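Of the protein chains in this complex, one is absent; all others appear in place.
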Amino acid sequence: MSRNIRRVKERAFLCGVALLTALAVLPLFHIIMTVTVRGLPEVVSGGLRFLTGTLSEGGIGPAIAGTFLLTFLSALLGLPVAFLVGLYAYEFPNSAVGRWTKTLLQIMLEFPTILVGVFVMQVLVVPMGTYSAIAGTLSLAIILTPYVAVYTHEAMRQIPFTYRETSFSLGLTRTRVLFRVLAPMARRGILTGGLIGLAKVAGETAPLLFTAGGLYESYPHSVTAPVGSISLLIYQLVQSPSPADHRMAWGASLVLLLIFLDIFVPIRLSLREVKL
Amino acid sequence: MNLAIETRNLHVYYGNNHVIKGVDLQIPAKGIFALMGPSGCGKSTMLRTFNRLIELNDGARVEGEVLLFGKNIYSPDVDPIGIRRQVGMVFQYPNPFPHLTIYDNVALGLKLNRLLPGEKIRERVEWALKKAALWDEVKDRLDDYPSNLSGGQKQRLVIARALAMKPRVLLMDEPTANIDPVGTAKIEELLFELKEEYTIVLVTHSPAQAARVSDWVAFLYLGKLIEVGPTRKVFENPEHELTEKYVTGALG
Partner (left out) sequence: MRKLLNIGIEQLKKMIEEMATGSLEALESARASIEGDFNSTEEIASRLHIIRAEVLDLATELLVRYSPVATDLRFIQSAIDVSYDLYRISRYAMEIERTARLVQGPMELSKKAFPIAEKAVRISVVAFRDLDETLVGKLLELDKQVDSLYILSLKALNESPERAGDALVMRHLERISDHAKEIGARVIYIREGRRL
């Protein structure tokens, strides 16, 4: 008799958990579904013109270019710095700089991104007198760096101590041990961190509000000139009263979603194969 | 008697923990010198003072002298990197670098330390793998990754990696603790061959292994050196009661 009661309880519990999981995941699927349903018609009807044309042509081409440009430049600026900072925090955890770095990185991870934008505005936009790709890049780099640095640090920390001992026992210098042996061992984790960081900043909006400016009538031609991005464009379009603009916003949202998933999903899938 | 390693009043502290208490040890050149004792007695710690690897632990402090072929390796003008190139080490868990091929594993020390020009490296790698009795098993798959090797083969690969640097001393920290009995036997036979040319310091968890393999043996207990002598003597008729208890299995 009690066996049946146990079975019923187990069933009920599993059902409950499944339900809650579904509830938790629901918003994500709802977003994906809504964006696809609302945005697909716009993209399909616009076709190539939507993807490559300027705003007056009814397209978001410059925005896409802007997103890629900003992501690429912030990667160029942020990734090396993040890598080195992560390594430093790993190698010198007990130094003052090391300890502070770890704390600061944690703070910056949660820092309001709009404030980063404000900071860069004061530091670059105001002196330069114009919005620019550089300013946007700097904002995004500031957000990217702590992410990648923390991932790097964690990836390094996961290397078993015995490999560290072995490398030193071969008479290698500290630099060589770090850069020629240990970092390559952690490369999967570091790379993953880098890509995740990039996927994140590709879709950021707030940091670009006061820095990048927006450029949708022509393709980006200079780093000291304003530049647009898909997320920024969506923000702009939503605020306009025109329903045509709103439809375009849905289309742009779909494009952004696709870019994001295209980076993120393969990373997550390949993560399962990470073995040290 | 030519001494490979000598410690004089060696003390090691981990923070406030006094781990090695005033050890005076003399390790003759060539042959196998075993360090045995129950777990936690400090033998692995002491081994790591012989190549200054103990410095990788922030809380570790070393006092006293450790002489490598007559020269104190802890004097302030000595560079630990140079010492480590003369002293090879093999660890408890076979740890070839998983992200490097078998060839690259053995060549790593040579390449990164710029010890040999490119062409000579290949010769040395083959020599080292032959010396470690692994060449026949891997000569056709030098570009393979070590993940496909058995535990015993991995450990022999690690030995080849250490031998490639042509060290004068080989430090071994319980090298067969995680190897199956057949692999262990192969490695013990290898040690027997190597001891003609190298000084091998072998930390072992098993007094039986020390009895089988070593020429000299030292018994460490709670950080103190209790007894040291030729293997035959220490196992046939130990001087100290603690040693007697340990080798007959009466100590935990």
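For reference, chains read A and B in written order, and residue numbers begin at 1 within each chain.
In this section, contacts are C-beta pairs under 8 Å (C-beta built on N, C-alpha and C of every residue); 3 or more make two chains touch, one makes a residue touch a chain.
What you see is a predicted model; the values in this text were computed from it and never measured.
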Chains in view that the hidden chain touches are B
Of B:17, B:75, B:148 or B:237, the residue touching the omitted chain is B:237
Listed in rising order, the chain B residues that touch the chain left out are 207-208, 211, 235-238, 243-244, 247-250
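Keep this in mind: only the chains that are shown with their structure count from here on.
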Between chain A and chain B, what is the separation of their C-alpha centroids in Å? 47
Chain A touches which residues of chain B in the complex? 51, 53, 56, 58, 81-89, 91, 93, 95, 97-99, 108-109, 112-113, 158, 161-162, 165
For chain A, which residues count as touching chain B in their complex? 94, 160, 162-166, 168-173, 176, 180-181, 184-185, 187, 275-276
